[in-house]
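With one protein chain removed, the remaining protein chains of the complex are shown where they sit.
Moving on to chain A:
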Amino acid sequence: MVGGNGMKQRHANESTTLRDTVSQWWDDEWRADDSELDTLLSDVEGVRSRTRSYELIGSRLRGESLETRDLLDSINARLDEIPENERPGGGKVVSLDSARSWRHRRIWQGAIAASLFAAVTAVGLTLSTGDRAGIEPMQAEGPTENDRAVMASLNAQELPKDVSPAAVASNPQQSRVVQASTAPANASKLPDWATGRSNSGPDPYVVTHYRMASPEFGTTGPEARAATFDQK
């Protein structure tokens, strides 16, 4: 038991803010940030003394027994007997927050992996079947330095007599699918497969770019290039 002088001394040492906080916390009326819990955690003994008083006052007002015991010491003595590795936080503990973020990460990882798999599969199937009718030629602002270098290289090559030099669409907004037609008079005409008019295999063509873009990648993915020349 603590005498009246001891009580006054302890009151002087404890901040009114803490005692006020305990009163609200006891009534389930304390609205605090997680970090503010430290206010209570910093003085568990102070909280213990306050709550004992509040319990007695409330019990008396409600006409209940005053005989409930403070179990904290006996509970802590029992908890001390629990081996360290069996206590919360002693090993494999995952906090509520980190468990949520772990699940969150797993969902995103799964989504990205699925997107990547789908993209790679689509490109692989398209290239392997040769069916390019469904592929939209990329609309780009204009040839890059790399494009120009490739085209310069292609134009510089000595082509078979019946193959005209590749021509690049001059309009930057047009497709950069480049045709190497067997009919020089129709050099600017796109093949049927490229316009979607036919499902037949590719006519002689030169595809300089197919650039795969996906929101998951953020930027452009790897470029796939193919250059074939009709030999018929």
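By our rule, a contact is a pair of C-beta atoms (placed from the backbone, for glycine too) under 8 Å apart; a residue touches a chain by one contact, two chains touch by 3 or more; residues count from 1.
Criterion: contacts and distances are computed from a predicted model.
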item	value
Record-based protein name (UniProt) of the chain missing from this complex, from "Tripartite tricarboxylate transporter TctB family protein", "Thiazole synthase", "Response regulatory domain-containing protein" or "RNA polymerase sigma factor RpoE"	"RNA polymerase sigma factor RpoE"
Touch residues of chain A, complete complex, unshown partner	1-4, 6-7, 11, 19-20, 23-34, 37, 40-41, 44, 47-48, 50-62, 64-72, 74-76, 78-79, 82, 86-90, 93-97
